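For this depiction, one protein chain was excluded, whereas all remaining protein chains were kept in their positions.
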Amino acid sequence: MAATATGTDRAVHPGVGGGPRNGNGFHKNGGGSDVPLRFSPARYRIRVWMGIGSILMLFVALTSAYIVRSASSDDWRRIAMPRVLWLSTALLIISSVTIELSRRSLKSKNESGYSLWLINTVVLGVAFVVSQVFAWRQLVRQGVYLASNPYNSFFYLFTGAHGVHVLGGLCALGYLVIRTRGVRKSVEGELRRVGAADAVAIYWHFMDVLWIGLFMLLTFWK
Amino acid sequence: MAEATHAEVHRHPAPTGFIRKYIFSIDHKVIGIQYILLALAAVLVGMIMSVLMRVNLSWPGTHIKILETLFPQGAPGGVMTPEFYLSLVTMHGTIMVFFVLTTAPQGGFGNYFLPIQIGADDMAFPTLNMMSFWVTFVGFLVILLAIFAEGNVTVGSWFSKLGDSFAGGSGTVGPIGGWTGYPPLSALGKIAGPGQGAGVNLWVISIAIFCVGSLLGALNFITTLLNMRTRGMTLMRMPLTCWAWFTTAILALLSFPVLLGGGILLLLDRIAGTSFFIPGGLYVSGATVPLHNGGSPLLWQHLFWFFGHPEVYIAILPGMGATSHILSTFARKPVFGYRAMVFAIFAIGMLGFFVWGHHMFMSGMSPYSAVAFSILTLSIGVPSAIKTFHWLGTLWGARIRFTTAMLFAIGFVSLFVAGGITGLVLGQSSLDFFFHVTYFVTAHFHLVMGVASIFGMFAATYFWFPKMFGRLMNEGIGKIHFWITFLGVYAIFVPFHAMGLLGMPRRYAQFTEYEFLKNSHGLVLFVTVAAIITVAAQVLFYFNFFWSIFKGAPAGDNPWEATTLEWSIPSPPPHDNFAGILPTVYHGSYEFSVPGAPNDFIMQTDGENIVADPGGGNGGNGHRH
Partner (left out) sequence: MFVSGKWWFPPAITAHGPAYDRQFLITIIVVGISFVAAQVGLGWAVWKFRATGDAERATYSHGNNRLEVVWTVVTAIIFISLAVMGQRVWASLNLTKAPAGSYTIEVVAQQFSWNFHYSGKDGAFGRTDPNLIDDSSLNYVGIDDTDPNSKDDSVVSTLAVPANRPVELILRSKDVTHSFFVPQLRFKQDLVPGMNIRVHFTAITPGKYELACAELCGMNHFKMKAYMLVLPQNEFDELVALPQEKFQARKDELLNKYQLPNY
């Protein structure tokens, strides 16, 4: 059953027949790098873009719910944006700048730059979340609750959902801070480090762009 | 880029210890088997529920002893209440669709064989993979909890303490709103009826958890397929199973978040008093419903079905891939029109996003959009028909070996045609005036999603079992299993069409109230007998499966004389699949019966000396003879 056409050329079929592996067979066939076994940073990048696609679909679904709901009843009342949210937006945009600086530092082998801008990003990210909580408390004090009217519901929902994903991003940033500072010894280790930093940066930029989109939706739509 | 010749041959060393090897394993093969075992458990629960449903419909007022013991409130004296029946309907649908049809084909076989078929040593993110299984498992536990939160007074009382929307212990085995859970029925809480308290909350939470698990899995599939194909494995040389898993992962990635969004909105309506789906001015159970205004029940339907339609393709595409693969293998013939098959898989996947409205023709949505949805829906029949023609083309001129796997693959084609063809009826908005929410719909989706998918999974199981466990399943028992199941499912679901023609509505706990249903009784009884026989026959499968793991005949590496990469490694495969050696691929996946070749199959790793790759690297699949 196992004997096949390979009878003539055993060396090129190391996998057939269940016999012992001889690594020579493979390399004799043309060498080259063990591409799929070796780590490729593209992996992290594909994952983060796919993840972004997925998260985007969630917000697209909620946005379409927002648009439909805004037309389906007469109790839709927009509230004035708490001013602190403009601060939130600024903080997030600046944090995008800092993470980009950190990423580029890493690319140009500037370890201290990488570290510095990374930590700045974390601080700004935390400040963003704090400013969001602040905005929420302000609204509650003014009597604006989740269920009072549909616009409010969406306001809390969007900011909350976005906030949860930002917290996830902060965890990722935390991972970078704790585990990726300092040059790695192996080639593969370096690739992983740079790949991870790249991927987290892409995610963070997405958090920023998403926030701007949501903010504009909440401020300007209807 | 620096060449690292032998760097990173093992990305992770083989695990030691029982827990790391079998419980919290990051090996895609173990995870695949875990998903399959989860599906085997879930389908058992689902089948038992369906038999109970059938008994209730056929012999109203039957005393079922076990119900009396387990659920005295929902089935006093062992006689099922209508709400108990409806909760069975709901849980049957939910468990089958999510925990059977969305786990085994993709998370089970996909996890196990995608990496191997493309020549990788594992998935791109093994730890994430492990998490995706355990998250799914937790989701399963939560849905099982719903059974007892509603069915058991003690458990129910714990949940009732959490608040009004968590009221439990109503006697049903879960929510009663169907797997589609339309609000306001599902959003209003216990005032809308029994089972609508804790049952619904746990149902939503379980599904939300499932969404997350599914997304984690999808990320892995896509990244692995795009990034980790071995040398020579171009996209057009991949087995069709890989194309199917890839497309399914994309569908999951884009559709599950929408369900998650809808679920969050529903939960907020129930717990936080929002009004996404609940309009104002409702009067329920003798009192006006305060504090809700302006919500749209249709909004839920749009969100749900935007997910729901791609979901049914998620359930069937892996089965289509497996069928193409298995048909080719045992017909000893290449897949007819590989390129077109890839295109058809993609077309079905993508078009699947544009037809959700055909579930909503009568919902009150814009009738103009119904026209658009209807025409698009019938268009999606074209790639499906193309695939059917190609399967027939694959068999034409073949030399068919009738293994059990092959029988199930042929059965898939038969059932897919039977179920799919009634889509031509249901997809027309005009005809839906009669058939919407009748048993005609139930017939259609059970044949095409329930049974055809399951046949795809059976075929995959009998096909890949030797590779997974190093032993063969018993062919004799397998063939008996096939015949009883094949005839049984036709006996069960063809009569459903007749019931639909009578106008029999879905989700009726009894048919005794209407004169226009009186001719259905014979059909109902016939179906129940067929169902009990068919479900009982599945014992053969369970027995064969588990017994053969320990006592089956040894399988060898390539018992089926197949061509793809998994058959070039030992059965079961070593921890890192290819034992540190990267395979190089020279041929397409379906080089069977190549003229001039020494054997009637050429493995993908067989060297270039072997005849028949004149196209040189284009996958060998563009030949014309």
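Think of it as A and B in the order they're written, each chain with its own count starting at 1.
Operating definition for what follows: contacts are C-beta pairs under 8 Å (C-beta built on N, C-alpha and C of every residue); 3 or more make two chains touch, one makes a residue touch a chain.
Treat the numbers as computed from the prediction; the structure is a model and nothing was measured.
Taking every chain of the complex into account, the omitted one touches B.
The chain that is not drawn here is touched, among residues B:Gly156, B:Gly177, B:Gly199 or B:Pro559, by B:Gly177. Residue B:Leu424 is the one among B:Ala14, B:Ile66, B:Leu291 or B:Leu424 that touches the chain not shown.
The residue touching the chain not shown here, chosen from B:Thr388, B:Thr404, B:Thr442 or B:Ser571, is B:Thr388.
Per the touch definition above, the residue from B:Gln73, B:Ser157 or B:Ser379 contacting the chain not shown is B:Ser379. Of the candidate positions B:Ile66, B:Leu141, B:Val371 or B:Ala553, contact with the unshown chain belongs to B:Val371. Remark: the residues of chain B touching the chain excluded from display are 81-83, 86, 176-178, 182-185, 188, 192-194, 279-286, 288, 294-298, 331-340, 362-364, 367-368, 370-371, 374-375, 377-379, 381-382, 385-386, 388-390, 392-393, 395-402, 410, 413-414, 417-418, 421-422, 424-425, 427-434, 436-438, 494, 497-499, 501-503, 505-511, 513-516, 518-519, 523, 592-595, 600, 612, 621-625.
By definition in this document, only the chains that are shown with their structure count from here on.
Work out the mean CA point of chain A and of chain B, and you get 29 Å between them. Of all the residues in chain B, the ones that touch chain A in their complex are 2-9, 11, 118-121, 124-125, 215, 218-219, 222-223, 226-231, 253-258, 260-262, 264-265, 268, 272-276, 279-280, 291, 293-296, 299, 302-303, 306, 556-559, 561, 565, 568-570, 578-584, 597-599, 601-603, 605-607, 609-610. Only residues 1-2, 4-9, 12-18, 21, 23, 25-26, 29-30, 32-40, 42-43, 46-47, 50-51, 53-55, 57-62, 64-65, 68-69, 72-76, 146-147, 150, 153, 157, 161, 186-188 of chain A touch chain B when the two sit together in their complex.
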